[in-house]
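Just passing along the structure, written as structure tokens.
Of the protein chains in this complex, one is absent; all others appear in place.
Going in written order, the chains are labelled A, B and C, and every chain counts its residues from 1.
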Amino acid sequence: MTEQNHEQNYGRLIVWGADRPGIVANVSAVLAEHGANVISLDQSSSGPEGGRFFQRTVFHLPELSAEIGALSRSLEANLGEELGLEFQLVEARRRKRVAVFVSRADHCLLDLLWRQRRGELPVTVSMVVSNHPDLGDDVRQFDIPFYHVPVDKDDKATAEREQLNLLKDNVDLLVLARYMQIVSGDFLDELGVPVINIHHSFLPAFVGASPYQQAKERGVKLVGATAHYVTEDLDEGPIIEQDVIRVSHRESVRDLQRKGADVERLVLSRAVSWHCEDRVIRDGNTTVVFQGGQ
Amino acid sequence: MTEQNHEQNYGRLIVWGADRPGIVANVSAVLAEHGANVISLDQSSSGPEGGRFFQRTVFHLPELSAEIGALSRSLEANLGEELGLEFQLVEARRRKRVAVFVSRADHCLLDLLWRQRRGELPVTVSMVVSNHPDLGDDVRQFDIPFYHVPVDKDDKATAEREQLNLLKDNVDLLVLARYMQIVSGDFLDELGVPVINIHHSFLPAFVGASPYQQAKERGVKLVGATAHYVTEDLDEGPIIEQDVIRVSHRESVRDLQRKGADVERLVLSRAVSWHCEDRVIRDGNTTVVFQGGQ
Amino acid sequence: MTEQNHEQNYGRLIVWGADRPGIVANVSAVLAEHGANVISLDQSSSGPEGGRFFQRTVFHLPELSAEIGALSRSLEANLGEELGLEFQLVEARRRKRVAVFVSRADHCLLDLLWRQRRGELPVTVSMVVSNHPDLGDDVRQFDIPFYHVPVDKDDKATAEREQLNLLKDNVDLLVLARYMQIVSGDFLDELGVPVINIHHSFLPAFVGASPYQQAKERGVKLVGATAHYVTEDLDEGPIIEQDVIRVSHRESVRDLQRKGADVERLVLSRAVSWHCEDRVIRDGNTTVVFQGGQ
Partner (left out) sequence: MTEQNHEQNYGRLIVWGADRPGIVANVSAVLAEHGANVISLDQSSSGPEGGRFFQRTVFHLPELSAEIGALSRSLEANLGEELGLEFQLVEARRRKRVAVFVSRADHCLLDLLWRQRRGELPVTVSMVVSNHPDLGDDVRQFDIPFYHVPVDKDDKATAEREQLNLLKDNVDLLVLARYMQIVSGDFLDELGVPVINIHHSFLPAFVGASPYQQAKERGVKLVGATAHYVTEDLDEGPIIEQDVIRVSHRESVRDLQRKGADVERLVLSRAVSWHCEDRVIRDGNTTVVFQGGQ
């Protein structure tokens, strides 16, 4: 339910931390005190004792924009100070600003832009940045700025500096939509917002380069794609979503690439959508993904 | 998590009715008052206004068996009388008693018995009843009583009377595991417990007899199975679970039956498992299925 | 393997008719006599006696364009006259000319155009025709002609006449990519080329209008899409491809439409691709689809 009119006065509250009795009741009580009506609530624990607690709540609160500050202070007092929990409180109507990095392959990029235009993705795509100029025309047809930032393999720092100038404080999420360059740890640190990558294999199978070539050589019967948060360790970040498609010995590496491309764009669009609806919580090197609720 | 030791002092509370603000907080408060710790909570609404509300909560409460009466009275006062909601409160350790009706096909029956023996299905299979004697030996190897109740097509009432004598007050659920007889509305009324059927097609496609034959003739590219609650209207009851498998023109009706059999047993075992974990709520002619939580 | 350079001198031979001993050997012998090398061969029979025979052969023959006439005459003599079989002989390099009919929903149309541009679909999209002007800009960005032919519900014949003027002799296939109008039997007869439609349900479930609404009301746990050849009987033509996606009670009709849209575009693109690679043979009201080979 991403429609503008449905989002007015809807809030999302994500709570996580060490599990202990009474958290759900506590959160519910704070929301009720402020006049919020719980629309959907999804909660889970990693175990009965010594476990971690995760809760995603969607609520409706008249005059949410005016009330959100007071609600946040109550939550801080009740959850943060008293229970040692962390939380995130957002207005559903504030769409996340997203930058997309891409190289030459267009399928993931165009799928994201088309879904956004169609109203399926609750985001604002602020810009597309590429190390190649090829996709500029396609992007600008969506009335989205396109920046060509070439990457010199002997001086990546210069390109990263230019990228950071474009992104810094302007985006809430960076999506690597088949961006064939490694981003440095320094870049991630300085950027300070989550980064989602699509890897063209079912991780942890076939890390690194040319996964379809590797898949062909190993003779697998399914190929897949993985969307994950980017960390300094290449292809090792927390997985958000994965899917696969059946292949046979008859198919060439190029056939695998084509079939895989359909999986890549579906998997990436799901991961971006879920992240932007605040459904994904990192839990160490894994993720909690809340599928239910609005 | 169906293990015996994990179930001690765990309760499940299912609440449903007309949606209104504050239900979640109210339920949480009652549970907290009684010292119950919420382990998982899954809640959804069919819409923001005039919608229906559904909540499944798993909680831990020391001495649950002693406390459950008092808790039930509090819920009745707070949810039933005050808010007009319905609820169901069960101890997880009380396994549902299940009877299975079967004809000659063994695949769904044996899968249920094998899963129960393996500890995957949190049920007690009290008896198997068949209109044919064929599967008696297979059933008794699991130390489960088998009753042969022949059905005379001109006098079904006699067989149903005998079946009711076996079942009445002895079971919490009846599963039709490829039972090739229609059960009457009177039988359903008098039995008074839910009945789950497996239909060997992706309903509402191919209702009635010989669905694989129908599927072959229509030339579909997927065949499926549907587990649903039985109502007086054949193949029209609320659907609990469905799945499909890919087929091709090369496959004969018999091949479809074989491939479909694998889907049937998976779909039926999921539906029975979910029902017995109190994850399924009927909502008119559809179902709410809570996949999360314990 | 749809690349231009791979298609030069490649031919496809499709043979079908009443099964009898020796057909494969006969076809092989004719091809060998003409110097053709069989690249892939996929053959099946509907049964050992009284069955129907289907064979798809891809072969390489130097100077195919010059030789194809002589080869066709040999096949006619050996298969047609002697064995009473039907056959179709095509050069792989001759791409089928495709027209697309669309109304307002863009997802199936854009997916086809994008796949064609990407080199995934071995077709030439000659034109797009719509009863609404909305998608004109999107289509023309692909350098493909767009024609707006309004349909007056009280005078469909006029629109069909105009459509036939555009299509007649200019296309080898018509694709209805979510075209929300019924085409008449007269139109189909006069057009004289195959027509593929995408229906937004898993046929034969939910024929007719508003299948996602019907699906929501029936409470199904999977929604699907079906690509089929169009016959005079609405939604009853031979099925080429189907697929499904899992849904839950939480999802609204609009959510089903969105999830279903992803299935629709995949299913339609597969069906068009297979048809244009001469992989699909009609067999009564069903289809034989050869998945193997080039």
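Here are some notes:
Quick note on the criterion: a contact is a pair of C-beta atoms (placed from the backbone, for glycine too) under 8 Å apart; a residue touches a chain by one contact, two chains touch by 3 or more.
Predicted, not measured: the structure shown is a model, and the values here were computed from it.
When the missing chain is restored to the complex, the residue among C:31, C:109 or C:240 that touches it is C:31.
In the complete assembly, the contact with the undisplayed chain comes from B:110, out of B:13, B:61 or B:110.
By the touch definition given at the top, chain A reaches the unshown chain through residues 44, 202-206, 217-222, 224, 238-244, 248-250, 283, 285-289, 291.
Seen across the whole complex, the unshown chain contacts chain C at 21-25, 28-29, 31-32, 37-45, 48, 60, 291-293. What chain B contributes to its contact with the hidden chain is residues 1, 106-107, 110, 114, 118, 120, 141, 248, 250, 252, 254-255, 258, 262, 266, 292-293.
As a convention for this text, only the chains that are shown with their structure count from here on.
When C-beta pairs in contact are tallied for each pair of chains, B-C comes out on top. The distance from the centre of chain B to the centre of chain C, each centre being the mean of the chain's C-alpha atoms, comes to 42 Å. Shared interface positions of chain C, i.e. residues touching 2 or more other chains, are given as 248, 250, 291.
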